[in-house]
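Quick one: the structure is below, and I'll ask about it shortly.
Of the protein chains in this complex, one is absent; all others appear in place.
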Amino acid sequence: MPFVNIRITKEGATADQKQLLIAGVTDLLANVLGKNPKTTFVIIDEVDTDNWGIGGDPVTLLRKDKQHSQDS
Amino acid sequence: MPFVNIRITKEGATADQKQLLIAGVTDLLANVLGKNPKTTFVIIDEVDTDNWGIGGDPVTLLRKDKQHSQDS
Amino acid sequence: MPFVNIRITKEGATADQKQLLIAGVTDLLANVLGKNPKTTFVIIDEVDTDNWGIGGDPVTLLRKDKQHSQDS
Amino acid sequence: MPFVNIRITKEGATADQKQLLIAGVTDLLANVLGKNPKTTFVIIDEVDTDNWGIGGDPVTLLRKDKQHSQDS
Amino acid sequence: MPFVNIRITKEGATADQKQLLIAGVTDLLANVLGKNPKTTFVIIDEVDTDNWGIGGDPVTLLRKDKQHSQDS
Partner (left out) sequence: MPFVNIRITKEGATADQKQLLIAGVTDLLANVLGKNPKTTFVIIDEVDTDNWGIGGDPVTLLRKDKQHSQDS
């Protein structure tokens, strides 16, 4: 009965992509630890880029600076 | 000084229902563990059904499939 | 399918008390929002008093200072 | 590589204030524990006042009652 | 720069299995959303079975009752 919380920046993930994340994590827990998919919960939180910091700066600023692909 | 985080799908919980959850959890911690209500925090997160998965599928899909009342 | 995370200081909650918390929160969500108990998850985290701060001080210190009953 | 999650009520924090929180927490972890800012993550969650309870009541109600400055 | 928190019951997951979870989730986020592995964080929390409830009962009890394989 695992619980997984995935947090990503809110930058346009589609419903299909979110479905792939949910399915993929659920499979991974079944394959690696034998966890039952029926009682595996996955919650995806999409966080505004103003509200996510890395290296002391909000992601909004990093995106402006240079499209920092390495911080995607 | 407990901290409680309740996560539910965003499907129309009213302010009154949320107030009942907050009051109920706070009482429970006072009754069971003698925790002081004044320093009991409760945060309710309402999660989009596209962003919540169970059994490898997003809740959005489960709702469409059959109104799965047992997964409410 | 709610998910509830209860965080308390690690100060001797018994297995029976934890069972009461789990049952109580699960009932509350069923009563207030009609949530299905079978897919209600509750996780209790017990946190060392050195690792929990309130008012700028660790709880360890508050406990020493005066048994601050109001911060239980 | 610390991860910090700051949760506040959604009551108008500006992008600049959020930037100050991100920078301040990142500096704190570098100063106190020598943590590398480049791999320090900070996520700020702004929570609706209906969804945050303290003392058994939603903050929405506390704000109405009396501008409770002590619960800011 | 995703952040993933995986919560499982503390029932003997090995360091190798945890490494597989970390690698698998990191790959998934790279494949589905193009996220950079270098700034992908994964934290696994192992929770005592007394502290995890499902269906209103602690997992400790469920395990005793019948080895409930479907709740693994």
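Here the chain labels run A, B, C, D and E in written order, and each chain numbers its own residues starting at 1.
By our rule, a contact is a pair of C-beta atoms (placed from the backbone, for glycine too) under 8 Å apart; a residue touches a chain by one contact, two chains touch by 3 or more.
Please read these numbers as outputs of a predicted model, since none were measured by experiment.
Undergrad: The complex has one chain that is not drawn here; which of the drawn chains does it touch?
TA: Listed by label, the shown chains it touches are B, C, D, E.
Undergrad: Of the residues in chain E, which ones touch the absent chain?
TA: Against the left-out chain, chain E lists 15, 18-19, 21-23, 25-27, 37-46.
Undergrad: In the complete complex, which positions of chain B touch the hidden chain?
TA: Counting over the whole complex, chain B touches the hidden chain at residues 1, 3, 39, 41, 43.
Undergrad: Residue by residue, what part of chain D touches the chain that was omitted?
TA: 1-9, 13, 17, 20-21, 24-25, 28-29, 32-36, 38-39, 52, 54, 59, 69-72
What we mean here is this: only the chains that are shown with their structure count from here on.
Undergrad: Which positions in chain E touch two or more other chains at once?
TA: In chain E, residues 1, 3, 7, 39, 52, 54 touch at least two other chains, as defined above.
Undergrad: What pattern do the touching chains form: line, ring, star, complete or other?
TA: other
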